[in-house]
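Below is one structure, written out as structure tokens; the observations come after it.
Complex shown without one protein chain; remaining protein chains in place.
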Amino acid sequence: MAVLDLSEVSKSYRTHLSVRRYWILRDLSLSVREGEIFGFIGPNGAGKTTTIKLALGLLFPDGGTVELFGQEASRPEARRHVGFLPENPYFYDYLTGFEFLDFHARLFGIRSPGRRRRVLDLLERVGLANRADRQLRLYSKGMLQRIGLAQALVNDPRLVILDEPMSGLDPIGRREVRDLILDLKASGRTVFFSTHILSDTEMICDRVGMLVKGSLKAVGAVEDLLHGETPPYWEVALRWQGREALPCGRVVSCREDRLLVRVESRPDLHRLLAFLDRPGATLVSVAPARRSLEDLLLREVRGDVVPAAGPESGPQAEEEGMRHAG
Amino acid sequence: MKRARAARTAGAPLAATAGGLILLAALMQMRLDAVVRAGEGPSPLLYLPSGRYLKVVSLGFDPILADALYLWSIQYYSNYRIEDRYSNLEHIYKDIITEIDPHHLDAYLTGALIMSAEARRPDLALALLDKGIERNPGAWILAFDAGYLCYQDLRDYARAGAYFEKALRAPDVHPQVRRFSAEMTNRAGDRRASLKEWVAIHQTSPDDYVRTIAWNHVHDLKVQIDLEDLTFAVAAYRSRAGRLPRRLDDLVPAGLVSSVPLDPEERPYEYEPVAGRVAYGGSRVLGR
Partner (left out) sequence: MPGRILAIALNTFREAIRNRILYLLLAFAVALILCARALSLMTVGSEEKIIKDFGLATIDVFGVLTAVLLGISLVSREIERRTVLVLLAKPMHRAEFVIGKYCGLVLTLLVNTAVMGLSFFGLLLALGIADRAILLAVVMLFLQFLLITALAILFSCLSNPIVSCMLTLALYVIGHLLWSFDLLKARITSEAGRAICTLLYYTLPNLGNFDIKGQVVHGLPVPAGVIGWAVLYLALYGTGVLLLACAVFRRKELQ
């Protein structure tokens, strides 16, 4: 069952003074299944945040339908089981961490006896239990992100929507968010998040949707998207103190006894690895330099910049679109 | 597309309800206005503190405040339903508006007009104008207005003349004021001075029309003065000689006139020896 379903959704933008419309999304169709982690990727200005806002009833589509758990997204009840964390969130500065979560809990109608317990648990879970009495004004960015995540989970939602949850976090923070998302999936929740940090996406997403200039260029499991992209080469880092030449591959760089060798085929790789199975040789690492999502994305983005006829395409339109979009 | 548009118009019932409520509120407003009108007490402005206090409180906006009050006062005094509206004329114009802005000429003029023409209190009007004249010596119109008031309502020509003279001291005074002044001098009784003024006007005016007017006045004044002088001389002759002179020329050797004046048309004045009356053969231009 689709927890989030966008069907032929279009959204345009028009500044107050001009008549021209800028299309942010065009006939976007997207479906998120229960229990999956869906990564929504794309360059800045592609329309990711706009899509998320449409999903939450914060914006209204020009055309098409948006449904949450089978209900129209603009209806308040559709969001009962949804948690949301916006990008660069602004919260009420003057509230303390506890008050903030308590307020949001009240908005869900969570009643007094259990509410306090729930808030404390959440604070514990995001690691802010000892900062609960400080005003949000005094929180660091990482802390704000964490309290934001706590807020998104206050109603124990079935679907969690996160807009750039890892932006501005240090690697530790990013790791924590990744773990949280995986935890959520483990307990049966669905997570939909947008990001432009592709490495994280590859690691944790079940499915990925790639949005470029308002259209979905690719959607599916990561492996499927990169299917058929056999690695063109491997990079093998090794230490070889002997004098014998390596059986195959090309030395890319060399420093004292450390070598970086490039091997072009699988049989060659095996040959090299077998060679290293002798005294004086140490294998340091093998890195398949396969096509990644990043390559795919760059290809999709660059591929569209081939100019077509008509006033709406071209670099200026792209600029405009990016400025007004998500 | 259709579903989106349908959702958009769903806000219409809310807006319609809002409109309905505002309509009902308008009804409440009408009832409120009715209550207020029924119990219409003295106007709130009557309880304004003094103008000097207002000037301080207005924080530099005194001209605007004076204007606003002036505008209000016009509306107030045009409202014939308020029966006792004249009871605070002086307070409003003299103590408040002109205190806030002493150079607000309209306030003086209109206030004086209301005071004299509608409230029939020329004394108040003159007091107001006096204040204006004192604070605005260059504004001849105030003195002129005061003079005109004395002339028209009080028929106090001497006082009017004094005001007109004050007005004449201003550098850019309207030339007609001089003519008024000259005429007031006449009305006040000093014909000779009046004649002098009219002669001066005649000589200095560049305008044919004005010169004609001046000449007319000079003409009649001369006749009046001459007749007065001659009648006086005839009477003096009679009391001295015991009889009326036979001819006007007889007055000269008697030393009562230095010479017998001719009338403006250069004819001798008519003299009727039996009754001793001197008369002018022509007709007075201004018919007086």
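Note that the chains take the letters A and B in the order they are written out, and that residue 1 is the start of every chain.
One rule holds in what follows: a contact is a pair of C-beta atoms (placed from the backbone, for glycine too) under 8 Å apart; a residue touches a chain by one contact, two chains touch by 3 or more.
Remember, predicted model here, so these are calculated numbers, not experimental data.
All shown chains touched by the missing chain in the whole complex, by label: A, B. Across the entire complex, the residue among B:Ala18, B:Ala117, B:Ala235 or B:Ala279 in touch with the chain not shown is B:Ala18.
One chain of the complex is left out; on subunit A, the residues touching it are 13, 53, 56-60, 76-80, 82, 84-86, 89-92, 94-95, 99, 103-104, 106-109, 148, 151. Looking at subunit B, the residues touching the absent chain are 8, 10-12, 14-15, 17-22, 24-26, 28-32, 35-36, 39, 41, 44, 47, 49-50, 53, 56, 75.
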